[in-house]
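Report on one structure; see the data block that follows.
Shown here: the complex without one of its protein chains, the others still in place.
Our next item is chain A:
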Amino acid sequence: MRTIDEIAAAVAADIAPGSFVNLGIGQPTKVADHLTAESGVVLHTENGMLGMGPAALPGHEDWDLTNAGKQAVTELPGAAYFHHADSFAMMRGGHLDVCVLGAFQVSTRGDLANWHTGAPDAIPAVGGAMDLAIGAKQVFVMMTLFAKDGSPKLVRECTYPLTGLACVTRVYTDLATFEVGAHGARVIATYGVDVGRLEERLGFEL
């Protein structure tokens, strides 16, 4: 079984050198810790920046310079700022190579549900998730394979409200990495569990 950091390292290893990449709020931000300067990967933050650097050190925060999670960050040489309409045009227009998102559920064909549990008392919030899901050339999901109640998060059909249709290409989890799409889910690698046991717990063939 992989830790969050090991999953993040696996995602980072699959990002091609020189890619333009958006890392979603939460666990996906950890991918940045595993990207080397030599990789030439440029980070996009949807509030309006390319060339985002690491988090600002305590005492050195500049509150005009924040990431999508509203945390103080830094700029790297070669960074660029732009307004929100340009930032999202970059996604929709297919200029972003990879985005990494968290998820409540992903279907074997790549449908994504990550913005709303559908609970009647929940206040919905979507942010840029829908724009990223359909805009980036490749959408990688980072999540645990099973929810706290044991239910699978890789499913044949999402039951939570969708973020995007057939948009996810890869799913990185604690127990396995999958490729998903029109062909269904295919296992790329497993961690501490065999494929037969995974199929049993997921309830479908891989």
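In this section, contacts are C-beta pairs under 8 Å (C-beta built on N, C-alpha and C of every residue); 3 or more make two chains touch, one makes a residue touch a chain; residues count from 1.
Definition applied: contacts and distances are computed from a predicted model.
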Mind telling me which option in "3-oxoacid CoA-transferase subunit A", "AtuA-like ferredoxin-fold domain-containing protein", "ABC transporter ATP-binding protein" or "Glycine cleavage system H protein" is what UniProt lists for the chain we can't see?
"3-oxoacid CoA-transferase subunit A"
Pick from A:Q27, A:N47, A:Q138 or A:T177: which residue touches the chain that isn't shown?
A:N47
Among A:M130, A:V193 or A:L206, which residue is in contact with the omitted chain in the full complex?
A:M130
Logged for chain A, residues touching the omitted partner chain are 45-49, 62-67, 70, 75, 81-85, 87-89, 91-92, 111, 116, 121, 123-131, 134-135, 161-165
